[in-house]
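Only a single protein chain was left out; the remaining protein chains are all shown in position.
Each chain gets a letter, A and B, in the order it is written, and its residues are counted from 1.
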Amino acid sequence: MVENFEPNIVVFACNWCSYAGIDLAGTSRVQYPHNLKVIRVMCSGRINPVYILEALANGADGVLVTGCHPGDCHYISGNYKTRKRMLLLDKLLEQFGIEKGRVRLEWISAPEGERFANIAKEFVEQIKKLGPNRIAEKLKEEVEVV
Amino acid sequence: MKKVVTIQPITRLEGHGKISIFLDEVGNVKDAYYQVVEFRGFERFCIGRPVEEMPIITPRICGVCPWAHHMASAKAVDAVYGANLPETAKKIREMAYNIFYIHDHSAVFYTLSAPDFVVGPDAPRAERNILGLIGKIGLETGKKVINARMIATRLLEKLAGRAIIPNCAVPGGVSKLLTEDDRKEIEEGAKKLVEFGQFTLKILEDAVLKNQKYLDLIMGDVYKHATYYMGLVDGKGLVNYYDGKIRIVDPKGRIYAEFHPKDYLNYIGEHVEPWTYLKFPYLKNLGWKGIVDGEASGVYRVGPLGRLNVADGFATPLAQEAYENFKETLGKPAHATLGYHWARVIEILNAAERVLELSRDPDITGKDFRVPLTDTPSEGVGVVEAPRGTLIHHYKTDQDGILTNVNLIVATTHNNAGICMSVKKAAQQLISYGKISDGLLNMIEMAFRAYDPCLACGTHALPGQIPLDVRIYDTNGRLVAEIKRP
Partner (left out) sequence: MNKPKLAIIPGANCAGCDYSLLDLGEKIIEVLMSVEVAYWPTAVDLKLEDLERLPDGSIDIVLFEGAVNNDETKEMAKLARRKAKNLIAFGACACFGGIPGLANFASKDGLLQKAYVKSLSTINQQGTVPCKLTRLDGEELTIPELLETVKSLNQVVDVDYYLPGCPPPLKLVDEVLTAALSGKLPPKGTVFGSMKSVCDECKHIREEKRITEIKRYHQSIPDPEKCLLEQGIICMGPATRGGCDAVCLTVNVPCRGCMGPTPESQDQGARMLSALSSVIGLEVETGMSDEEIRKIILQIKDPLGIFYRYSLPRSILRRVWGVRE
């Protein structure tokens, strides 16, 4: 484990359930780690896998994707799509040599502020154990000055 | 006064190559190195890929002979699954492969070989190219050549979607069946290709047999190497490009070994030198004795000459007749490196005859063109004769058909030692006491060209010459002389 490593974590949250849940965690002052950058999207189904790859390539140490619980998506099937994408992405990332656990999917509903805080804490711990994602630096070395 | 002669770019195999010639203190040739400078690493990066993808991946090893990799690869995948192919599938593959032979061999012959001896080995350089050739044989003939190539191209597209980087063979068979209309078109095309084969043979035989100078050159010592030879033969010991057993003959022409391709590891080893990306295969039981010929050395050669030297003849009548003539003139085994050209032309005729034969085979329009492969995969070897020689693909997979090991020995690799020897011998004849004679480029080029070392070199279509540039440096790296064409 790297000393004093404060991971840089990107959270994608759908507007209707998960973002509301995260918001609740904030307003009800449930403590959750400050190293999360939350990005709101309309639906988890709108999270293009490119965003996740870009996050990793640009130095995110972890990416947390959240959406409404199955059956609750405001666009009916957005989260089912997400589920399939994330399962497939898992496999792809494993082949890319990205450690298991850097990218995670969770269903969070609006009232689950506390649950979110717990997941967030646990995720931060997990990423601390994995250590920093070094890909961004190495990619920079690869980029030629044109 | 140590000198280095560098000839670059000489050609490409997996990319580009160069020749470096080192002179000793008195200015004689000490060593000549043919260096291949490109490496892409297929044997490693194919590991982890699903084995059924290989017939699509491996044609990208070489855009000049993609069909050879395509077929060897498909055969290796079939073997991995222990598949038994329907007759129709085997015959369509063999037919397509023979068309490719004509496509490839004729490009090589007309752009690389023919200018040398039809126009004449001592003709002015400016004429020793395809334009000079057309000048000599006439524009009509030139058109005939282009026409034949277009026929072959069209037939290949019919069978594989496109002529270069094909999709014809698939694991377990071929990608699609042939209709009666397709068959007729192929038959018509094949008739013309047989005529084209006869016509090409006549050009060569006239040029060689009526030109004592060229004959002397062929038979002369500069271009001779007594080596072993290797190639595929069918059940009757005759030349076959698509399938058969591997036969090796010794420098006296006696059968040294004959074996199922899957046993190749018992016979072939590969030596590595740090100064080239191309390995040196040799006969394992004789051992690596360096880049030398003779009965004690494990060096062997492959390609058109290799095939004619190992086989007892051809299965088609016109090619067989030509083969008799070849044998009578050059002997058997023919050690004359320039015999490669002649052998190549006989093979064009043979391939055309075989296409015609297959196009009339009732199986060719059969409906049974492909079988699903469902057995547990493990290991398989696929071998074909690439135009430039024996091509070996060897795959091992896990139970899921994911590759765990890949071994490739490509045609030009087998000839690596042969090419190095031929280049050195030619250089030795032409450089003495620091004097570099004018014919150097030409002679080295002819030695090198005979093997048609894969190449994009087959496409020196325009001037018909391998670009050569010899620069001679003194020990301080100062340029003291330059020989350059034109």
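Please note the rule applied: a contact is a pair of C-beta atoms (placed from the backbone, for glycine too) under 8 Å apart; a residue touches a chain by one contact, two chains touch by 3 or more.
Owing to the predicted nature of the structure, the values given are computational and were not obtained by experimental measurement.
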{"item": "Among B:56, B:226 or B:318, residue touching the chain not depicted", "value": "B:56"}
{"item": "Contact footprint on subunit B, counting only the chain that is left out", "value": "4, 8-9, 12, 15-16, 20, 22, 31, 33, 35-41, 43-50, 52-53, 56-57, 59-64, 66, 77, 81, 107, 146, 149-150, 153, 160-165, 167-168, 170-172, 175-176, 264-265, 268-277, 279, 281, 284, 288, 370, 372-374, 394, 400-402, 405, 407, 409, 455-457, 459-463, 465, 467, 469, 484-486"}
{"item": "Residues belonging to subunit A that touch the chain removed from view", "value": "48-50, 53-54, 56-57, 70-71, 77, 80-81, 83-85, 87-89, 91-92, 95-98, 135, 138-139, 142-144, 146"}
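Throughout what follows, only the chains that are shown with their structure count from here on.
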{"item": "Chain centre separation (subunit A, subunit B; CA means) in Å", "value": "55"}
